[in-house]
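Note that this complex is displayed minus one protein chain, with the remaining chains in position.
Each chain carries a letter (A and B) given by its place in the written order, and its residues are counted from 1.
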Amino acid sequence: MKKSLAEIAALLNGTVTDAACIEITGVTNIDDAGPGDITFAVPPHLDKAGKCAAAAVIIPDSVEAFPKPAIRVANPRIAFTTLLSLYTPKPDIPAGVHPAATVSATARLGVNVAVMAYAVVDDQAVIGDNTILYPHTYIGRNTTVGSDTLIYPQVTVRENCQVGSRVIIQSGAVIGSDGFGFVTISGRHEKVPQVGNVIIADDVEIGANACIDRATTGSTIVGRGTKIDNLVHLAHNVVVGENCYFVAQTGIAGSAKIGNNVTFAGQTGCAGHVAIGDNCVFAAKAAPINDVPANSFLAGFPARPHKQWLRSEAAIGRLPDMVRKIRELEKRLAQLESK
Amino acid sequence: MKKSLAEIAALLNGTVTDAACIEITGVTNIDDAGPGDITFAVPPHLDKAGKCAAAAVIIPDSVEAFPKPAIRVANPRIAFTTLLSLYTPKPDIPAGVHPAATVSATARLGVNVAVMAYAVVDDQAVIGDNTILYPHTYIGRNTTVGSDTLIYPQVTVRENCQVGSRVIIQSGAVIGSDGFGFVTISGRHEKVPQVGNVIIADDVEIGANACIDRATTGSTIVGRGTKIDNLVHLAHNVVVGENCYFVAQTGIAGSAKIGNNVTFAGQTGCAGHVAIGDNCVFAAKAAPINDVPANSFLAGFPARPHKQWLRSEAAIGRLPDMVRKIRELEKRLAQLESK
Partner (left out) sequence: MKKSLAEIAALLNGTVTDAACIEITGVTNIDDAGPGDITFAVPPHLDKAGKCAAAAVIIPDSVEAFPKPAIRVANPRIAFTTLLSLYTPKPDIPAGVHPAATVSATARLGVNVAVMAYAVVDDQAVIGDNTILYPHTYIGRNTTVGSDTLIYPQVTVRENCQVGSRVIIQSGAVIGSDGFGFVTISGRHEKVPQVGNVIIADDVEIGANACIDRATTGSTIVGRGTKIDNLVHLAHNVVVGENCYFVAQTGIAGSAKIGNNVTFAGQTGCAGHVAIGDNCVFAAKAAPINDVPANSFLAGFPARPHKQWLRSEAAIGRLPDMVRKIRELEKRLAQLESK
């Protein structure tokens, strides 16, 4: 791929500052960029970008002077994403079922589906058009996968589940494992059959080695456009809305109901059977143990308003000092009292 | 499956309140239940169940009036579990070795074993009667798996391990990976060979993508009936008693000894080389760093008695207020002193 700066600017609805005819052969970050590459920068990285080895830089409209050839755009991050897609050839994956794959005679494949070596598509499963199953994928009985979905190696999607279109599932993720449900009878934990399923809506991404358990009865649901990072755990009967983020190693306990546009930062948790309103944000390692109203920004465990958490954390730092002061106050007070 | 309410009541040792002849065709939760379904309810969900669309509800003996056909039983949760098992047909999995599976000539399979596509049973491994190995299972050399055990796709059980009977291993779990043991010689970490194994007793369940490391020497042991949730980590030489719960994302460090009936809630940890007594409970995100006597209920990190943790957490919320009060006390005291 080779394009002039002017051509790129036109693609991005941006304006070239200089050197419109130089040719751009690569797109990368500031540190790795060399001659021929374009990169992008937003504050506070503009200075660094101005001195880097890149041929050109995508910068915000608002930047006036810049020491290098540049393209000004409204949102450099979005422009950079567009260029990355343009400059990265999609891997050429031939459609068809590999001779060493196993597709049940009762499964149905759409057109242009790729089923790679050692993938298994079990009885009555349905795979939509243009979907790609990498090696060692397991698609269980009666499970449906939509169109244009991409499933990387070693993924399990168990029986009776539904996966939407344009979904991406990273390696090692498990969809539809049994929920963790037991009843204790005479001191022994007996398994509660987990006969529900998992429904993954369109445009969801699921990270490597993430686990989404099937419902006891009914469905565990992940709403459209929600993005789930590596090693996240969603327990049975969790219901997640649209456009949420679950950052790495987050765990959501059973039957929690999560609204739309909610962000759980890394290593957060969430108690079971609680309701989390739309647009909530949980800082790293936080975990709510009760219902949370919409638009809350919480931190800590148990989760409390972020500002309150900051004040408490600051005060904890002063605790040894407080202990000393109280002791001193007691002494001075005793002296006064003894007068 | 179709049974009258009277027939179901007889199965559950319960009593029908009304409409004994209606036919029940499904078993599910309150929210998903429709006509023809039976569900169950315990306080505080009785009101909701009374208004739901289910044909009938399983309720506790102690409930007197109920606005719907119902079956009264001693324990609705257990009764519901019984019905779920009855109404859910077990998947019909044919016994036999799939032509695209690899079973070593020196491995031994019991009767009625299913080895699905691309499963590998390595040299000298032994698989008990009625055990099911889903696709992509790997059973290592000289490893023994008991009878009636169910191993889902993408599970690894490494060499020389022992897995009991009626064990369930969810997808992606790893049994017998090397423990994390190194000695540092001249600044380089040299691997300590991990030559022990893992022993999983009968009736254990292991969650998706959980990891149980083999012992350095000797055995990592999980006792009968213990249930391990997704993404749990048990390090080398951990010894776990019977009927414990390890909820999702819990991590137990090397050589910890855990008693019977212990519960580690979600995202808990446990220091290495400590002993945890029987019947202990650790609240979410807690982690003990010392030995813990039997019957303790601990929270926080480092773990402390739950009541004490609650008092401290409440006090932390009042910290900014305390800072203010101390400052005020100092001022008033200074005024008195200056008189």
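Descriptive notes on the structure:
Going forward, a residue touches a chain if its C-beta (ideal position, glycine included) is under 8 Å from a C-beta of that chain, and two chains touch if they have at least 3 such contacts.
All values reported here derive from a predicted model rather than from experimental measurement.
Within the entire complex, the positions of subunit A that touch the omitted partner chain are 27-29, 31-32, 75, 77-78, 80-81, 84-85, 87-88, 91, 98, 100, 116-118, 134-136, 152-154, 168, 170-172, 203, 205, 207-209, 225, 227, 229-231, 243, 245, 247-249, 261, 266-267, 284-285, 313, 316-317, 319-320, 322-323, 326, 329-330, 333, 336-337.
Contact between subunit B and the absent chain runs through residues 100, 102, 118, 120, 136, 138, 141, 154, 156, 158-159, 172, 174, 177-178, 180, 182-183, 185, 187-193, 195, 209, 211, 213, 216-219, 231, 233, 235, 237, 249, 251, 253, 267, 269, 271, 287, 289, 301-302, 304, 308, 311-312, 315-316, 318-319, 322, 325-326, 329, 332-333, 336.
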